[in-house]
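This is the structure I want to talk about, given as structure tokens.
Here the complex is missing a single protein chain, while all its other protein chains stay put.
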Amino acid sequence: MSSADGPFLVELDGVVRDYRLPRRWLFSPPPVLRALDGVSLAIRPGESVGIVGESGSGKSTLARIVAGLDRPEAGRVRRGGCVQMVFQDPYGSLDPRMRVERIVGEALFGDPDGRARKRERCIDALEAVGLSADDMRKYPHAFSGGQRQRIAIARALVARPDLVIADEPVSALDVSVQAQVLNLMVDLRGRFGMAYMLISHDLAVIAHLCERVAVIHGGRIVEEGATAAVLASPRHQHTRALLDAVLPPDPQAAREKLDRARRS
Amino acid sequence: MILFFVRRLFTLMLTLLAASLVVFIVLELLPGDPAAVILGINAEDDTLAALRAEMGLDRPVHERYLAWVGDLLRGRLGRSYTYDVPVGELIAERLPVSLPLAVMAMGLATLFGIPVGAWAAARRGTVGDTLVMATSQLGVAVPNFWFAILLILLFSVRLGWLPAGGFAGYDEGLLAGLASLLMPAFALALPQAAILARLTRSAVLEALREDYVRTARAKGLERRRALIRHALPNALIPVVTVMGLQFSFLLAGTIIIENVFYLPGIGRLIFQAIAQRDLTTLRDLVVLLAATVVIVNFIVDLLYLWLDPRLRRGRG
Amino acid sequence: MALLDIAGLTVSIDGAAVLGPLSFSMEPGTSLGLVGESGCGKSMTALSIMGLLPERARLAGSIRFDGTELAGLDDRAHARLRGRRMAMIFQEPMTALNPVRTIGDQIAEGLLLHGLGGGDVSGRVADIMARVGLPPARFPQALYPHQLSGGQRQRVMIAIALAMQPALLIADEPTTALDVTVQLDILGLIRDIARENAMALLLITHDLGVVAAMCERTMVMYAGRSVESGPTRAVLGSPAHPYTRGLLDALPTGDRIGRPLRVIPGSVPRAGDRVDACAFAPRCAIVGPVCRERTPGFTDLASGQTVACHFADGAGGTGGVGRTGGMNGRTG
Partner (left out) sequence: MRGVLDRASGGAWHGGLALGSMLTFILVAAALLSFVWTPFPHAAMDIRNKLAPPDMTHWLGTDQFGRDVLSMMLVGARNSILVAVVAVVIGAGIGIPLGSTAAWRGGWVDELIMRMSDFAFAFPALLSAVMITAIFGPGAVNSIIAIGIFNIPVFARLTRGSSLPVLQRDMILAARLAGKGGARISIEHVLPNISAVLIVQATIQFALAILAEAGLSYLGLGTRPPEASWGRMLNEAQTLMVLAPHLAIFPGLAIVLSVLGLNLLGDGLRDMLDPALRHQGRM
């Protein structure tokens, strides 16, 4: 399950994805919403790339295309390795009718390993995210939001992925639990060496985990580069707007930001 | 918005076309030769053949179907075997019974069901609510024909206030005619009113959980006013859907109820057409009923537009 | 006299305590931020004041607003104050407006209800809409909510609240559901409107940056109680409670890339799991035996903070010189 030929794990070239909306007149062509408009992006093995954008920017569509859950209208997608996902909502992403063992084991569907071996791998994955073998028999409702997100990460981990796509993995969690999950993600990368594609609206979260960031706006990548550089000297107007919108927990600085925004 | 209309009209046509096709094919499958039914078992072979030719039964199936649909579209209905009169006349004769019956039943169901359901929702958990819910639970469970029998036992047999059956006609005034439809309409309306009451109650309770009701209350509306002005208009959307479906149940119910009360209506006509294998009549009636249901559902769609601005697309 | 004075407020649902005991007060025209994570009782506090608690909830204690005791007030009397003297903006602009009524109608409703429109309700609505950034030329009153974006709907919500010029404006996570680039516009609008009309602002949020920008005073809540309150500058600048400190430390900031964040272990307790002890004890870094035996009282610090921690006196190195206050220590 190592990365395939070429230096890139995933390579997107000029990817376009349209969604057809209901037509407004009987014979008029249906209006088209262009979710992705010529996106090119490449992720190397072991690299962490952040995708930042607001709702409707196309970031979730991008995630699905990279994961192979959706096909582009135009452009090329090359994938060389196992891709797994972690989702935003720790309640909707785990089937409430399944025990943890089946939930985590689902990612091994189609894997040639035997039953006992699969079970061992599930336990390993659960232990890697800080849960225990005892939790295998429980249902999701027995866990808190943060623990559920750990289960979701274990599910992604068990298939030994080369790339984990995390779509807003902490935005539904309590502030005090967010840091636990972010730390876990950093820790797992150190131990298993997989690449991350982290999707978020929160630049601070991305800055914490990713060395490279792409800013997506209106279906296009408007700025891309090393995270530190982009944060320090944003070039695109939208990146600046995103940075300006972050309010620091410091009354003086936060008020000045708000005042500036009111005047402009 | 216009698109919405056109689409609905299109599906409406398609449904009617499919309905006519199904009715035609199904009745084609019916064992027995209509000509033989008319002439009886002892008919000579050549008279049979002559009648078959006259009725067009010797033509290929698709030709007969097209001829029938063509006639229907021009408003020409067939001729009843058993009564030997045009089906149109039969219907015209019976409509003054069935139409007021259906309208009265639907009206009664609506006038009772919706206000009672909203009332119960407003008083959720009180004795009144529990009583309404228990009564409606019973109302849903009572077969309308049995309820009709009970009504006859009470009001005709015991009290002698209303006729036990039959239709007096409108010769002695509109009221006298409607009086003989009163019990049948009640019997038809009971289960529908019960269903509407339950549905309205749960739809209102559901709407009460919505954020906008809390917004309204935050503005200073009391519980009851928020219920009437904000929850109810939204709750009516699912209620209207069900009313459209109920109309079709109501039509079916008239077949039974008109039989219980010996009312000379469309429902009884259908029943007799089946019993007497009167194909032309049956075929035309079923398509007409299907058309009525489809048109009522179209009206329901129009009501949607009125109730739910989200369907009126576009700004302004 | 205080505009709002809450004393010993508790709320329970089906016998399980979900809020309190809680005490605080607000002067007219001031701003207070309620901060905390999910389930800590922020929204319950707002709904208690508004009289919009779920039917099954039971309220005890005292809420004095504008000289009127709200606890135990019947719905009719409470409704006369709601909208007129106190208004509320909710989190979800997509669901908080009635989908089948026009926005003009929904803004006017409160005016008509409280008899405030004067002769020209429609003109008044147009004025209010212009004030919240929905100019009549582009936003006719006949629009329906589904024809507006999330930010525009939140402006309508603000217009509804503003219409009757209440003395108290409660905003419950008003920008959480919005995009970050819209957030500043909406926050600024709320702040300016509260200032211009001398309204007291009670802002509920989980975002420390939002309180920092918006509120003079801050109250941090955990498991249904206040753990720390005081001037925002002091609470965020030199947090005295280990929970407040933990929240600030857990925020990912750009200057700590790659290094582990300091975490608060464990998770927020579920409502009803509360015991007579410090609720934060299981997750606390400086926990001692006393924390599991008694609920801490309030300690007033020289910096103006009031802290509910057994180790508030110097233990956290915040520099505040403490004196011990009573169980019912107030802030305000």
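Assorted remarks:
By letter and in written order, the chains are A, B and C; residue numbering begins at 1 in each of them.
By our rule, a residue touches a chain if its C-beta (ideal position, glycine included) is under 8 Å from a C-beta of that chain, and two chains touch if they have at least 3 such contacts.
All values derive from a computational prediction rather than experimental measurement.
Here the missing chain is touched by one residue of B:Leu150, B:Ala176 or B:Leu302, and it is B:Leu150. Annotation: of B:Val132, B:Ile256 or B:Leu269, B:Ile256 touches the absent chain (contact as defined above).
For subunit B, the residues touching the absent chain in the complete assembly are 11, 14-15, 18-19, 26-27, 29-30, 121, 124-125, 130, 137-138, 140-143, 145-146, 149-150, 152-153, 157, 202, 205-206, 208-209, 213-214, 217, 223, 226-227, 245, 248-249, 251-253, 255-256, 259-260, 270-271, 274, 282, 286, 289-290, 293-294, 297. Contact between subunit A and the unshown chain involves residues 64, 67-69, 83-85, 87-89, 92-97, 106-110, 152, 155, 159.
What we mean here is this: only the chains that are shown with their structure count from here on.
Look at the CA centroids: the one farthest from the centroid of subunit A belongs to B. Look at where the CA atoms of subunit A average out and do the same for subunit B: the two points lie 54 Å apart. Averaged Cα coordinates give subunit A a centre that lies 31 Å from the centre of subunit C. Only residues 54-55, 144-147, 174-180, 182-183, 186-187, 201-205, 207-208, 227-228, 231, 241-242, 244-255, 257-258, 261-262 of subunit A touch subunit C when the two sit together in their complex.
Of all residues in subunit C, those touching subunit B in their complex are 50, 52, 75-76, 79-84, 87-88, 90, 92, 95-102, 106, 109-110, 113-114, 140, 142-144, 146-147, 157, 160-161, 164. Within the complex formed with subunit A, the residues of subunit C that make contact are 37-38, 179-181, 183-185, 187-188, 191-192, 206-210, 212-214, 232-233, 236-237, 246-248, 250-254, 256-258, 260-265, 267-268, 283.
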